[in-house]
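One chain of protein is taken out of this complex; the other chains stay put.
Each chain carries a letter (A and B) given by its place in the written order, and its residues are counted from 1.
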Amino acid sequence: MIPFSRRSWLRLAGLGTAAGAGLLSARSLAGQAKSGAYDAIHHAAHAMGPVGRVSTDLFDPSGFLRAWNFSNLAPDKRSRFYRETPRPDGTLLREYEIIAVDREIEIAPGVFFPAWTFNGQVPGPTLRATEGDRVKVTFLNQGSHPHTIHFHGWHPPEMDGSLPEHQVMPGGRFVYEFDAEPFGMHLYHCHAVPLKRHIHKGLYGVFIVDPKGEPRPAADELIMVMNGFDTNFDADNEVYAVNTVAHHFMHDPIRVQVGSLVRMYVVNLTEFDLINSLHLHGMFFDVYRTGTSRQSTETTDTIMLCQGERAVLETRFRYPGRFMFHAHQSEFAELGWMGLFEATGARRDT
Amino acid sequence: MKGSIVRIVLIGVAALGAAALPRGAVIVPAGDPAPREIRIVVKDMTFYVDGQDMPNPMLRVKAGERIRLVLRNEDAGMTHDFAVASWKVGTRALMDKGEEDALVFRVPYQRGTTPYHCTPHSEMMRGTIQVE
Partner (left out) sequence: MTPETPAARESPARLWLAALLPLLLLAGLLVVMLKTMPSDALRSDGAPPVERLSIQRAVLTADGIVLSVLNDGPDAVTIAQVVVDDAYWSFSTEGGSVLRHLGRTRLVIPYPWVEGEAHVVKILTSTGTTFEHEIPVALRTPEPDARHLLAFTLIGLYVGVIPVALGLLWYPLASRLGRTGLDVLLAVTIGLLLFLLIDAAHEGIEKAGALPGSFQGVALFVAGAAGAYLTLEWVGAWLRQRRAGARAAGSPGAILALLVAVGIGLHNFGEGLAIGAAFALGEAALGTLLILGFTLHNTTEGLAIVAPIARERPSVATLARLGLIGGVPTIAGAWLGGLVYSPVAAVLFLGLGAGAIAQVVVQISRQMAGGRPVAERFATAPVMVGLFAGFAVMYGTGMLVG
């Protein structure tokens, strides 16, 4: 803006008014400005949202919803990153290869973020095991800074990836090995310092442990990571999203079946903002906080999650059509954390 | 006066000539036959010979042979190069998808194997060159 001193524009204002007292009315100018000023733009509500689309060649937030243990890769490529071997007790040894690499990712149309990633994607690949399985993660740091993987879950201290001696230097390797427990919806992230930067640059992912014995009821399962990006490094996020790309699910709604059980694994990995939330339009869902119990603790349509907090949400769509979901912090919603479900099938009244 | 002008011209031309030398060029004597071209593509943090499926393949070359190695980066948002540390040759770092750089060099006469790698991702993007 051109900074007129307060004096010069007040000065002008006075003059404009005075001029109005004479031959022409400055007020009439203002009045004219007022009338009809908003006719056009009041109908422009659809103009909200970014311009253009993000290429999904590199990372598809929709594909991320339903992929775990590298199930999005062809078998020959998948074996490079994930192998499972049965063990005598009936559990599995699950071996993963996780690589930290620097990569520039597109987080809103035309906006590129110099991310630190696990396996070239943000969020990192989703790891999923059954309670009691042995998890063995070979971590290779090919990034430009020291990194670690810190898993949430039971594990011995040397597998914690948090203390200075746990840092894996660039070019270095470390094998994390532990039993998957307890069952629930967990996460993993880099715990190198400065912690805030290592997390907000993109080093995080989802770690799901399914209950052993009787599994959860079959459902359409969706991984939803609430995240944000501070593109100008002012400790405030410019972009918010579910699964990284701002407003992605506005253009590519999450397709679900009316009447089928839908299970959402939701985690808040937003930095800088204390809390984030998920609000689903037109329905309610059952909440299993941290997913560690088979008993739902509440039924609501809006759930608030602190940084690192997560929950499993279950619902069934009653009506076909589009349902919006977004953070109930309106600011986050309008900065990208907003999307749509699209339910198909015959309407089911319960 | 005349002498000084001549001197200035000479100094100027020499300075321009020095500045105009392309960076990192390998000067190859004229008259050699055209070098053999090897096209390498980087995709999903892996080297491939263009059109082949073998990840980080072994490259076979002949001692004393002149090679023109063309590297193409197909990984958007990631920086890759191709370097042979023992021969002190390497492409420049390619930052954009579809970007290419060519490296012309003469294979040393010593037979055997030597490793090649991508400088930022040397632990996962590396392979062997066999000199026959």
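Here is the rule we use: a residue touches a chain if its C-beta (ideal position, glycine included) is under 8 Å from a C-beta of that chain, and two chains touch if they have at least 3 such contacts.
All figures in this text were calculated on a predicted structure; none of them were measured in a lab.
Of the listed residues B:49, B:70 or B:95, the one in contact with the hidden chain in the full complex is B:95. For the options A:147, A:247, A:263 or A:310, the residue in contact with the chain missing from this view is A:247. Chain A meets the missing chain through residues 1-19, 22-24, 26-27, 29-30, 33-34, 36-42, 44-45, 47-51, 107-114, 229, 231-232, 234, 238-239, 246-247, 331, 334-336.
The criterion applied here is as follows: only the chains that are shown with their structure count from here on.
Centres computed as Cα averages put chain A at a distance of 41 Å from chain B.
Taken in their complex, chain B has these residues touching chain A: 44-45, 75-79, 120-124.
Those residues of chain A that touch chain B in the complex are listed here as 55, 57-58, 77, 99, 101-106, 112, 120, 140, 142, 144, 171, 173.
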